[in-house]
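Other chains of the complex are left out, but the ones given are in their true place.
Chains: A, B and C, in written order; residue numbering restarts at 1 for each.
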């Protein structure tokens, strides 16, 4: 009988962003987004948790090699976010409001296919913006 | 196609409580509740995590404005618990044993309706009493 | 109407292990398991989270007495892992590759029956090996 198990890798990045819509006035942007609309950008240290699921392989005792998972997250996600401006520098966020929700969904889309190619399934992404705020997504 | 996403706000409070039943003897209370039955009260720093779910609004990139969620938690929950005695001072705990389980359920009941009025759905409450103990509730 | 609630106890242990298969060459072991194959062992501080679920008992406000849950985890799990070599000293890991996945599954099997005997149900085990890596299991 199969035993489904979940394994998680944490990676971190620091990035700048702002929340504002170019077709809104400054007043409207402040009203809706508060201090997150500061036109001169602000930033965060983000914690990213990526959970994959699958059965334990008898040979290795692994669902998926965590070193490989870490390498995939680094090359497909962290590389494009760390010490970047998410609104300006991150290809997979082009034209998308840089809310924590939207960044989390975009990270899922970066990783879903490549995890499947390595015999596991992407299960869950958690993106933590501050100690007090985080977003979770199951696809 | 809709994309369900979860967003969490953490708030904290410090409170005193004890666990005991008035119709039990002191001996019975100590036997069942241990040092938590100390008649002179004891207390904790609680961490409260409130998760709401919904779809991302295209205008804002938000499920729900976290500033608004924080304000609701503060006025409906934290205000009645922080620097209070949960057994004596908290209206929504009147007549209820102040176990972590019961506080968690009572907080759910404070928030469920008001979150729904703001276009999201309450998904999950986690109440952490110490580094080693926490309770989770999905309604 | 019943209200299902989840309560979690964290316990910790420090242990040594290595990842290697005796019928593989050293080269093959290093290739598959990397630095985790160091023949002289290495070790970790593990954080173990055990979640049980059930309804709140009206008398106590508890799902299950956390002191009792802690005692069960200590005698059935921690006792056999803390300050031990998981490959050599832990009876319930005999003949099993000491991956985090397999340790987590073995801990589930140690606890499932005894939690049920005390009127709750084992729901979830999380085993955290480092700040960056953890495994979760729901049976």
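Here, a residue touches a chain if its C-beta (ideal position, glycine included) is under 8 Å from a C-beta of that chain, and two chains touch if they have at least 3 such contacts.
Remember, predicted model here, so these are calculated numbers, not experimental data.
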| item | value |
| --- | --- |
| Complete complex - number of sequence copies, 3 represented | 6 |
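Here is the rule we use: only the chains that are shown with their structure count from here on.
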| item | value |
| --- | --- |
| Type of subunit A:subunit C copy interface by residue overlap (half), same or different | different |
| Subunit A-subunit C separation of Cα centroids, rounded to whole Å | 28 |
| Two or more partner chains touched - positions in subunit B | none |
| Touching residues on subunit A, where the partner in the complex is subunit B | 19, 21, 32-34, 96-102, 104-105, 131-138 |
| Touching residues (chain side subunit A, partner subunit C) in the complex | 3-11, 51, 56, 59-63, 66-67, 70 |
